[in-house]
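All protein chains but one are shown at their positions in the complex.
Right after this comes subunit A.
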Amino acid sequence: MTHRTEIRFLLNGADVIVTDAPADKTLLDYLRLERRLTGSKEGCAEGDCGACTVLVGRLAGGVLKYETVNACIRFLASLDGCHVVTIEHLRGENGGLHPIQQAMVDFHGSQCGFCTPGFVMSLYALWMGNPEPTDTEVESAIQGNLCRCTGYQPIIAAAMAANRYGSPAQDFLETERATITERLAALSDGRRVVTGPDDNKAILPADVADFAAVLEDFPQATIVAGSTDVGLWVTKFMRPIGPAVFISHLQELKSVTLSDTALEIGAGVTYSEAQATICEIFPHLKSYWDRIAGQQVRNMGTIGGNIANGSPIGDTPPVLIALGAQIVLRNGATQRSLPLEQFFIEYGKQDRAPTEFVESILIPRPRSGQFHAAYKISKRRDEDISSVAAGFCVTVSEGRITDCRLAFGGMAGTPKRAAKAEAALRGQPWGEAAFVAAGKALEADFTPLSDWRASAEYRATAARNLLQRFFLTHDETTTEAVDLLSA
């Protein structure tokens, strides 16, 4: 079967064919510069402010699902087969303001108005999925939207009232669902797509086997899953990424499978897609998961990508290492698996051959006697990169700590286990003394860096104190609240 050389998608009401989509062209530049759809704004070009928020609808197993994404770091080529909905497309029943827009007007949710289209899109997505949200649910939906004028109160009020202005069932995306589904299905032909100029090629493999084949042909290719990191290579550092192989459309990488012994997550599963299952199996991750980036980035970013990019401050590695996760790497038709902590060799270096890719992550189910915790410390509670992240898993049997896994991010050049602190706990009776000793041992485990997120001293002190929190949280004699998030 020959390759397709164009990408095809729906933009608002129109069918779009782009015959030459360079790997590094962003959706936002395409919208603003080529289509003159200027309602979506560039505020930061790094996926942090949300002023460029648009909806992307995609068929998964025949079901059309819309999610918010940051157009600034989303690559145009990755939209093959999608429905892109921008602020310009929103309309009410009689062609007037959409219910979300009317609520925002009536509750005075805009001042300078620059962030407003992005907020409207985020609230729109929330309302479609959850028309009667609580204020925390609204906060979560707009975690990735910055407003510098209003202080947010009127925006929250508008979101809470939106359902009084109209029902999602009557919304145009709902009434047009069948037609759009049909049109999107018609766009899919199961072929590999190769587009863009030779030095800036975008490749969309037909399936996972084809992905492996593409990597064999282009071992130097940049693998782009959610583009929440690679996007910044382009927008911030102007790094060439071509040839780039886009994989966010590969359904085979999107499975979440629960067996008797483990949870298996495909490398292409986004934070949002994993959220419900992972938080059900590992309840201690619930509040942690809510603090990974903002909603748009959670909709785009993948767990596989978070691991594969090897960052020492990625949110998922410390907690997954603590849970004893394994990753499966694939090279052509060959697979191998290894404990996650072994994947991270040193800063900027992972145990991955150029033609290899992360295929899935296996997390053993919790066992009885295990106590779990996941902590993230950052300057701002939400949508921030951690200064220290930690995952703890401590097994206690008959009052004695029989095993433990303490993993930290932000404390070294890689996400790393605290071997000496673990040794200080292992075999000890459960009690404050063991955790104080472990805290002391942390000093020998890590020599953290000082940077704009935190000083070395702060990281060291906070990491030690997290062990104290862990003890207090799980100790029967504790009678007071010891965690702000659960207080």
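One rule holds for everything that comes next: a residue touches a chain if its C-beta (ideal position, glycine included) is under 8 Å from a C-beta of that chain, and two chains touch if they have at least 3 such contacts; residues count from 1.
One rule holds in what follows: contacts and distances are computed from a predicted model.
Taking the options "Peptide/nickel transport system permease protein", "4-hydroxybenzoyl-CoA reductase subunit alpha", "Imidazole glycerol phosphate synthase subunit HisH" or "ABC transporter ATP-binding protein" in turn, only "4-hydroxybenzoyl-CoA reductase subunit alpha" matches the UniProt protein name of the chain that is not displayed. Among the residues A:55, A:69 or A:97, only A:97 touches the chain that is left out of the figure.
Only one of the listed residues, A:236, A:336 or A:349, touches the absent chain: A:236.
Of the candidate positions A:60, A:112 or A:258, contact with the unshown chain belongs to A:112. For the options A:148, A:164, A:349 or A:367, the residue in contact with the chain missing from this view is A:148.
Although one chain is not displayed, subunit A still touches it through residues 29, 32, 36, 38-46, 48-49, 51, 86-88, 90, 97, 100-102, 104-106, 108-117, 120, 136, 138-140, 142-143, 145-156, 235-236, 238, 377-385, 387, 451-455, 457-458, 461-462, 465-466, 468-469, 472, 480-484, 487.
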